[in-house]
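To start, the structure itself, in structure tokens.
As you look at this complex, bear in mind that one protein chain is not there, while each of the others sits in place.
For chain A:
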Amino acid sequence: MLKTRIIPCLDVKDGRTVKGINFVDLRDAGDPVALAKAYDAQGADELCFLDITASHEGRGTMLDVVRRTAEQCFMPLTVGGGVRSAADLVQLLRSGADKVAINSAAVANPAVITECAAKGGSQAVVVAIDARKSGDTWEIFTHGGRQPTGIDAVEFAAEAERRGAGEILLTSMDKDGTKSGYDIPLLKAITETVSIPVVASGGAGSAQDLAPAVLEGGANAVLAASIFHFGEVTLAEARQALADAGAPVRPFET
């Protein structure tokens, strides 16, 4: 049986993690490679790096972070942030990423999804959707959630699938940062529309918040940042809470 993936997400700027990180026994808490190794040892099912670097130099540093992580962590690695073209995708895959998340560029020009899938294969293409409730539907926002687009999130998810995306990374802008649980109605709307895997993101505040995303929302994976970084929830606790609720998880002995 396929298991629910638990995916810690690290925001990286100019080669350093930027959201608060509070790992016990970690000498340099800002080094994304050291953090990746710590999550690897705890049995994370996959890692996600979100590159929020603005500068050109920072991009090169990010590629180096991906390379060094891939040398030491033998697990799936998704990298997103600032991916604009198939050339960006190829560069990240060559550095050691397994999947590349495309956000603003895919919304601005969906043909980018087609190009990336043709170049790297569908399994390497994740379309990241940031959505906010707008009346009875959900609207896509880009540029880190600042820019409304007028595009319907459910319709766009279906288009992303048609164009060859292998996975949707779905972030609720309403829930992000609230620690009040994932946006179940949004998840349901998307997972009932597409047949590709969907990763739930935004809102996890406790280990108990994870299972509803899977069991009610239909997500294949749960992504979270701060609950893991601050040590509020360990990966073992996350696995246990999912298993207790009836969502299958991978057995992992630390």
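Operating definition for what follows: a contact is a pair of C-beta atoms (placed from the backbone, for glycine too) under 8 Å apart; a residue touches a chain by one contact, two chains touch by 3 or more; residues count from 1.
Basically, contacts and distances are computed from a predicted model.
The chain absent from the displayed complex carries the UniProt protein name "Imidazole glycerol phosphate synthase subunit HisH", chosen from "Imidazole glycerol phosphate synthase subunit HisH", "Sulfurtransferase complex subunit TusC", "Thiosulfate dehydrogenase" or "Cytochrome bc1 complex Rieske iron-sulfur subunit". Interface note: of A:M75, A:A158, A:L215 or A:A245, the residue touching the hidden chain in the full complex is A:M75. When the whole complex is considered, the residue among A:D11, A:D45 or A:D88 that touches the unshown chain is A:D45. Interface residues of chain A facing the missing partner chain: 1-5, 40, 43, 45-46, 70-71, 74-76, 93-94, 96, 98, 120-124, 166-167, 195-198, 220-221, 250-251, 253.
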